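All protein chains of the complex are present and in place, except for one that has been dropped.
Up next, chain A:
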Amino acid sequence: MAEVVKAPQSPVLELAEVRKSFGPVVALRSGSLSVDAGSIHALIGENGAGKSTMVKIVAGVHRRDSGTFRFQGGDVDFGSTAESKGSGIAVIYQEPTLFPDLSVTENIFMGRMPRGRGRRIDRKAMWAEARELFQRLGVDIDPRRPALGLSIADQQIIEIAKAISLDASLLVMDEPTAALSGVEVQRLFAVARSLRDEGRALVFISHRFDEVFDLCDTVTVMRDGAYVGTHRVADTTVPELVKEMVGREVGDLYPKSPATIGEPILQVDDLQSAGVFHDVTFQVRAGEIVGLAGLVGAGRSEIARAVFGVDGYDSGSVRIGDRAVPPRSPRAAIKAGIAFIPEDRRQQGLVVDSSVARNVASVIRGGLTRGGLLTGRAENRAAAPWAAALEVKTNALDMAATTMSGGNQQKVVIAKWLATTPKLLIIDEPTRGIDVGTKAEVHRLLSELAGQGIAILMISSELPEVLGMADRVLVVCEGRITAELDRDTATPETVMAAATNTAPSELSLSKDAEMVHEVTA
């Protein structure tokens, strides 16, 4: 920060070179953040850049391994969320978790309700105080109503009211606008500005540049678990921030070999599921890797789940070749030649308490039955070559998958689906939570599979992965495919613009419309 501050005032929150790892996985290499009182500070970065880990350290959810963590001028080390709260830090999550059956007032004063005579809870005093808080925030919520049925925006207001009543000097908002409508966002911003004017410090995490430029005073960019830079918002531009967020040269890490693209394999037409996704039409051809990009929660995984039949859909059709795939039946989808490697490996991808052999053979075992009998020997025999082809590291085929590393588990899941000889492979977050070496292996494998004529639909929140691997990128925003970009036109900027829906025509909120226009053009 080059700017000279008027008074020699030290920042409210100061993190420097903070490191946090979970076992072998380093989530935060070197996180730094410095937030002043009376300002709104944006924290931006791709998914996996380490923002959430840093927020959790501030919130007292995680303890840092090393580095400086100062709050209000003193060194702190929070061992619990209660300690963090007690010091005056309030963290407001994307989807607040209130007690639905309690009144909004009880939610605000949970654990510290004012006591009247005879140790009874003084409800009247509580309601009066809640009413006063709501007035200050300029919202009209009945303090006696239950939290159940409040919109997400109102739930956040309750959380903010709680923070104010605790007299928090630092409010951290983790993607608060992700689920809000335009009007609600404006109301939230008004509240945030008034809190700033009261001298509180705010940290605002967002994926949307227009919001950052609209609301914030300063911005810190993170990438790959490390601090990249801090700027005054007035002195920076969207392209500059995007460059810092993406950083490295894309392409080198991703060994995508050109493949011959053949016949259409998957054809999805007008797929619709009320409130989840709309008018989804696309195709994936043999040998082609199609990347499905977009923000978390945009509806990408939901589309994939509907195609595979784990979830239903309201209308539209899914075809493999010229055969219609019936809805709501993973079994039918598998029979049609679809393989689906889900995002949540431990919960959906495999049965972690089952053995490697049983997991690998779990989809093909129907065909391993001989004379009416399915034996463990047949499963082992069928599983071994696939485990070998993917270089799964295990002592024996009867080892439970639960003790394996994430990358190794992912290989088991991939082996299980390749054993079905699929025509279409849907892979959701192929390299989430796996180490760098295995990551490259998975990428090489996907490239090879495409080379053999398999159609691949890849969902990824890692922009470099999408840009490095995909022949074609479909960008999903709020349940709709907002852009289709081929390999040459897909850049971090074009994908980001489509994913955050900062298309020029819709940029009513931003005062930097021209700048974003520059980016998307």
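Just so it is clear, a residue touches a chain if its C-beta (ideal position, glycine included) is under 8 Å from a C-beta of that chain, and two chains touch if they have at least 3 such contacts; residues count from 1.
Assume contacts and distances are computed from a predicted model.
Looking at the choices "4Fe-4S dicluster domain-containing protein", "Heptaprenyl diphosphate synthase component 2", "Cytochrome ubiquinol oxidase subunit I" or "Autoinducer 2 import system permease protein LsrD", the name in the UniProt record of the chain not drawn here is "Autoinducer 2 import system permease protein LsrD". Considering the whole complex, the residue from A:Val76, A:Val276 or A:Leu445 that touches the absent chain is A:Leu445.
Residue A:Leu374 is the one among A:Ala16, A:Leu374 or A:Ala440 that touches the chain not shown.
Note on the undisplayed chain: of the listed residues A:Ile454, A:Ile481 or A:Ala499, the one touching it is A:Ile454. Although one chain is not drawn, its touching partners on chain A can still be listed: residues 22-23, 25, 27, 52-53, 55-56, 59, 61-62, 80-82, 85, 93-100, 110-111, 174-175, 310, 330-331, 333-334, 340, 342, 346-354, 357-358, 362-363, 365-366, 369, 372-377, 380, 384, 387-392, 394-399, 402-403, 406, 416, 418, 421-423, 433, 445, 448-449, 452-454.
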